[in-house]
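The other protein chains are all here in position, but one chain of the complex has been omitted.
Each chain carries a letter (A and B) given by its place in the written order, and its residues are counted from 1.
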Amino acid sequence: MNWKMWALKKSVWVFHVNCGACNNCDIEIVNLLTPKFDVERFGIKLVGSPRHADALLVTGAGTRQAAVRLREVYRQTAKPCVVFCMGACACGMGIFEGAYHIAGPIDKIVKEVDPNAIVAYVPGCPPKPEAMISGVVKALAAI
Amino acid sequence: MKQEELDKRLLEVEGQLIGIERTAANRVYLLCESENVYPICLFLFDTLALRFVISTGVDAEHCFEVLHHFTDDACGCMVTVKAFIRDRESPEIESITPLIAGAEWIEREMHDILGIKFRNHPNLKRLILNDDWPEGVYPLRKEVQR
Partner (left out) sequence: MQEEMEFFQLTVDGEIVTDIDVRISYNHRGIEKLSEGLQFDQVPFLVSRICGICSASHPLAYVQAVEEIAQVEVPDRARYVRTIINELERIHSHLLWVGLGGHFIGYDTVFMWAWKYREPVLDLLEEITGNRNNYGNVKVGGCREDIPDELVPKIQQELDALEKKTEMLTKAVLDDPVLHARLKGVGILTKDDAVQFAVTGPTARGSGVDIDVRHDDPYAAYSDLDWKVISQPEGDVFAKAVVRLLETLEAVKMIREALKKLPKGPVAVEVKEIPPGEGCGHAEAPRGETFHYVRSDGGNRPVRHKVRAPSYVNVPSFKASCIGESIADVTITLAAVDPCYSCTERMAVVDSRKQVIHDYEGLLRLSREKTARLKKEIGAPEMKLEDI
């Protein structure tokens, strides 16, 4: 494993992208920072720009308008990076399958830019914060 | 105002309506042709001081309908103006945005998803469909499949 990947697994900086989510997953992601869950003790930090991120936390089914932005954000994110699909919508469109304004799901949109993208899935509606932490930790251990 | 007084005052625009329907004591529908929608809304908003809630565009098989929903918070009565646009080929209706700033977005939305044109709308540009969405495809029309 190269040193970049080792550094990523030690302390992962994440950038949150909302691609048409109802906000439940987004709120649970922000909840991770609050005292009850406190992910900073795992070295997980929320950053303000994709250029500083090791991982993208993507929520939402991927609306057509947001898909454009997601592709751009993915291009700008430093590689190597992991794309976490948080929530049922991001994993597979969920209840929004077949809707006219959805371009998703997220892995399809990201793989249009990079067919070899590393994608991890955390299902749930919304996934509980414990599930999100577990998902991130497990995925990083598996890489 | 009280329900009884509201019911009485609504009759002042009866001449411009083609009917009044009541599905419950506090749910009134004022039916009209699209040409009369502005003066009726003016009466409800300015004269009776009802609150604008939102508008609904409907693709009813033989025509388009634009429903402007108002409410009288004093008695909890919802008064909906149901305007019929008979021309299905190029549906048009007067905009109520010059009267109510809060109607701007919903008229733009109805234009996006149903293709109804709002005359005299100050800013009738795309609102909720994405930039690449093809012109002329109106997702909420019945002919468009999901």
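The rule we apply is simple: a residue touches a chain if its C-beta (ideal position, glycine included) is under 8 Å from a C-beta of that chain, and two chains touch if they have at least 3 such contacts.
Small disclaimer: the values here were computed from a predicted structure and weren't measured.
Considering B:19, B:39 or B:76, the position touching the chain not shown turns out to be B:76 (whole complex).
Note on the undisplayed chain: of the listed residues A:99, A:118 or A:137, the one touching it is A:99.
Among B:19, B:102 or B:122, the one in contact with the hidden chain is B:102.
Within the entire complex, the positions of chain A that touch the omitted partner chain are 18-28, 30-31, 34-36, 48-49, 60-61, 63-66, 68-69, 72, 76, 94-96, 98-102, 125-126, 128.
Although one chain is not displayed, chain B still touches it through residues 23-24, 26-27, 29, 51-54, 56, 58, 67, 69, 71, 73-78, 80, 100-106, 113, 126-131, 139-140, 146.
The working rule: only the chains that are shown with their structure count from here on.
Separating the CA-averaged centres of chain A and chain B is a span of 41 Å.
Across the complex, chain B meets chain A through its residues 129-133, 139, 144, 146. For chain A in complex with chain B, the residues that touch the partner chain are 63-65, 68, 98-101.
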